[in-house]
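For reference, the structure is listed below as structure tokens.
Every protein chain but one is kept in place in this view of the complex.
Going by the order they are written in, the chains are A and B; count residues from 1 in each one.
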Amino acid sequence: MERTGADIRFENATVTYPNGHAGLKGITLDIPAGQMVGVVGLSGAGKSTLVRTINGLVPLSAGSIAVGGHTLTGRGGTQLRGRELRELRSNVGMVFQSFNLAKRTTVINNVLMGRLYHSPAWRTLLGAWKNDDVELAMRALERVEIVGKAYEPAASLSGGQQQRVAIARALAQRPQVILADEPVASLDPPTSHVVMRDLARINAELGITVVVNLHFLDLARTYSERLIGMRAGEIVFDGTGAEADEAVFESIYGRSLTAEDVLEARAEL
Amino acid sequence: MSQAAAPSAPYMGQRPSKPRRGRPTAAAVVVLAAITVWAGLGVGVDLAAIGRNWQNAVVNTTQLLQPDYAFFPKTIPALLETLNMAVIATFIGSLLSVPLAFLASRATNPNAPLLGAVRFGMNLIRSVPDILYAAILVAVVGVGALSGIMALVLFNVGIIVKLVSEALDAEDLGAQEAALAAGATWTGANRSAMLPQILPSLASQVLYTFEINIRASTVIGLVGAGGLGILIDNVRSFFRYHELSLIILEILVMVLVLEALSSALRKRLV
Partner (left out) sequence: MSVETATSKPAPAAPPGPGRLHQRPARPAHWGRKALWLLVSLIVVAAFWSVKIKWSALADFGPQLVKYLGLMFGPPDWSKFGEAFSAVVLSVQMAWIGTVLGILISFPLSFLAARGLAPRAVNWPLRVLFAVIRAVPEVVIAILILSVTGLTPFTGALALAVGSVGTLGKWGYESFEGVDPGPKEAVRSTGGGTLALIRWGIWPSAAPEVLSFWLYRFEINVRASAILGLIGAGGIGKMLTDNVQFRNWDAVGMLLLVVIVVTMIIDQLSGAVRNRLVNGSWRPPRSRGRNRPRR
């Protein structure tokens, strides 16, 4: 019943923001289906830009990105719009740094937002969800072990619980890809591990391709099979965690490793 | 950041000159005073009249303090009509306002030309006083509650859309972004991510509008649009202050009861 992951192929993907700032400088990158990739880099390196191009939240200026059967292109090409773009997005779940839940409504309603693409407009407007969709949402909540809170307002949950609800929302899409943009940056160290473990488990059990941006190098090393280092809109490292030594670190961060860059060190502070 | 925190020594050591904020303030005061004098001349402020005629006020007030309770049965139909008009207008006004508010907020309407058009239309609707609507609608659909309700609806849409769209503008857009990222349409994202967030302020707006409607529907009757206003017009033409007094008392009780009820409800909502 569950679907497998999709591969993601960047071809010379370029993003120039309206103010002229180069967010991505011609990235070419191949992420095979089912891989868990950690993206690290300084703040402003272009990590968010990279993942946000994958579901079209940030439009490409040039080049292309193929996600499963869909291709996003820059302004020159035939840009995905309307229903086609939404179809691509429905195959790609996204987890945000600040959880992005509608805090005043219930947990289950938040998870059901993952089914919006598949719901006809009248059901959406009336809030009359299909039983199948509710079942899917419940199962997603069970997978992140928080189904007991289904009917509570999202605002009443702790940060870690809210992020797990957000993961369930992404899972409810039955996605082929999950993107996570600094998913643990608002959480304390122990909770960060819970959330990262959830993402890793989803990747392992469901075969969903996971691309996760992380500020902390050690978290990325621990949880991802492949590490991508970014700096100034370019990829400066692509390899396994084991290969990422001190020299590689300097090329990504432009300086040597400090306690600031490691979650465990901060946890001990 | 560290540079800003440690400014060079001479700067902190020097006494700065007092900033000249006085000049714009003085200019503003002069302008405001000039407008006030101009308006005062236009209106014909005549404080002496108060000195000359204050006895009239005493006579009126004593009459007012003795409401003619025997008049009460005759006011019941108008009283009920006022309540009915307020309820119906609030209901229809709220139903129309919700979609319009979403169209009128930068946060929920990505279509710039449509956004501009809706906002302009709303400003237009809001700029016409309710009594003008009532007077015109009485001519169009005839004397009675219908014209009053329509006038109130227009008036309500103006208020609710403005306040709710401002609430939407101030709302966090995270959940909406997440819904769009999951493949939702703008309508779907707004419905499921934004609507729940503004529901409390919407409900509180609706209650507030209901209060205003009670007050307004007592007045628009003056031009024939139903409700207590028609009675007010009758009794004042014949200087029947005891009866006017009863009507005022009724409005007072109605509004105070509703205000108490709705402020209790609003406290629970927000």
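Rule of thumb we're sticking to: contacts are C-beta pairs under 8 Å (C-beta built on N, C-alpha and C of every residue); 3 or more make two chains touch, one makes a residue touch a chain.
Computed from a predicted structure; not experimentally measured.
Student: With the full complex in mind, choose from A:102, A:146 or A:210 the residue touching the hidden chain.
Tutor: Touches the omitted chain: A:146.
Student: Which residue among A:47, A:115, A:169 or A:193 touches the omitted chain?
Tutor: A:193
Student: Going by the contact rule already stated, which one of A:26, A:127 or A:159 would touch the omitted chain in the full complex?
Tutor: The single option touching the absent chain is A:159.
Student: If the hidden chain were put back, which residues of subunit B would touch it?
Tutor: Touching the missing chain: residues 35-36, 38-40, 42-46, 49-50, 53-54, 56-57, 59-60, 64, 80-81, 83-85, 87-88, 91, 106-107, 110, 123-124, 126-132, 135-136, 139-142, 144-146, 149, 169-174, 176-177, 180-181, 186, 215-216, 218-219, 222-223, 232, 236, 244, 247-248, 251-252, 255-256, 259.
Student: What residue numbers in subunit A mark contact with the hidden partner chain?
Tutor: Residues touching the hidden chain, for subunit A, are 48, 52, 57-59, 81, 85, 138, 142, 145-151, 158-162, 184-194, 215, 266, 269.
We adopt the following convention: only the chains that are shown with their structure count from here on.
Student: What whole-number Å value describes the gap between the mean CA coordinates of subunit A and subunit B?
Tutor: Result: the chain centres lie 45 Å from each other.
Student: Once bound in the complex, which stretches of subunit B touch subunit A?
Tutor: For subunit B paired with subunit A, touching residues are 174-175, 177-185, 187-189, 191-194, 196-197, 199-200.
Student: Quick one: which bits of subunit A touch subunit B in the complex? Just the residue numbers, please.
Tutor: 55, 57, 86-94, 96, 98-105, 109-110, 112-114, 116-117, 119, 121, 124-125, 127, 166, 169-170, 173
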